[in-house]
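A selection of the complex's chains, in situ.
Going in written order, the chains are labelled A and B, and every chain counts its residues from 1.
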Amino acid sequence: MSGEVKMVDITGKNISIRIATAEGEIKLKRETIERIVKGEIEKGDVISTAKIAAIMAAKRTSEIIPLCHPIPLTNVNVEVKVLDNERIKVETTVKTEAKTGVEMEAITATAIALITIWDMVKKYEKDEQGGYPHTEINGIKVTLKSKKEISL
Amino acid sequence: MSGEVKMVDITGKNISIRIATAEGEIKLKRETIERIVKGEIEKGDVISTAKIAAIMAAKRTSEIIPLCHPIPLTNVNVEVKVLDNERIKVETTVKTEAKTGVEMEAITATAIALITIWDMVKKYEKDEQGGYPHTEINGIKVTLKSKKEISL
């Protein structure tokens, strides 16, 4: 009988200031990028919707990723920028004072921001069969992780 | 005063059988892939944890992606396979009978499965500073979308 699933026990660990940054990008049609920049997307403001989705997902990471610990986040900062005429980049930095790191929160928030951008521009990315031959999310990785002891 | 955000109104649309498949992959260390295949991951069963996370995320997509409609999913199927000695691929197919498509559910489930795999193997992917120089999620895209009218 298999079936091992084990949360890491962080009971004994110290509380430190933890910071993690993750990034990722979404490939879109040139025309879609232009629409986003000009604010001509029918569903509305792509960037603020993606940022809010990311912040809310970061806060709920322990509900979504099965073995993540609940962590009281102290900040979530999401940057969205157009890289070139076919890619948008999302970069999320998460902070906390906790017993474990927040990289899963940063990764989850980044992925959800990218998926939200996709959702906002579906109409312009679809082909005639309703497929998305061009749209793709890539390069989700952790670019920074740091930990600073708190002196009481 | 800007601030436009608009859900698509699907009130008038017909209920159809909707199917969507999305896929994506995660790049891991060769050693980590071997551990997964041999079942030697300390946190336990990577594949079943990733599948469950994906299924549960698919069901909650309308809570996570701001403008998605709530949809009564009738099936979520998640396949996980080792592509080669450094990549694992996730493929998720979502079905429903509803007024709108389920590609965002398939994409969200796929992304959450990939992030869960990462979370399960964090220990083996980390470098000495706690970073993940090697780990990366790529190629999240929609590979199938179909719609079939229901004859009453």
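In this text, a contact is a pair of C-beta atoms (placed from the backbone, for glycine too) under 8 Å apart; a residue touches a chain by one contact, two chains touch by 3 or more.
Please read all numbers here as calculations on a predicted model, not as lab measurements.
Of the identical chains making up the complex, 2 are displayed, while the complete assembly in this file numbers 6 copies.
Heads up, the rule we're going with is that only the chains that are shown with their structure count from here on.
Mean C-alpha position of chain A lies 14 Å from that of chain B. Those residues of chain A lying in contact with chain B across their complex are 2-8, 24, 39, 42-45, 48-49, 52-53, 56-57, 60, 64-68, 101, 103-104, 107-108, 111-112, 115-116, 118-120, 122, 129-132, 135-142, 144-145, 147.
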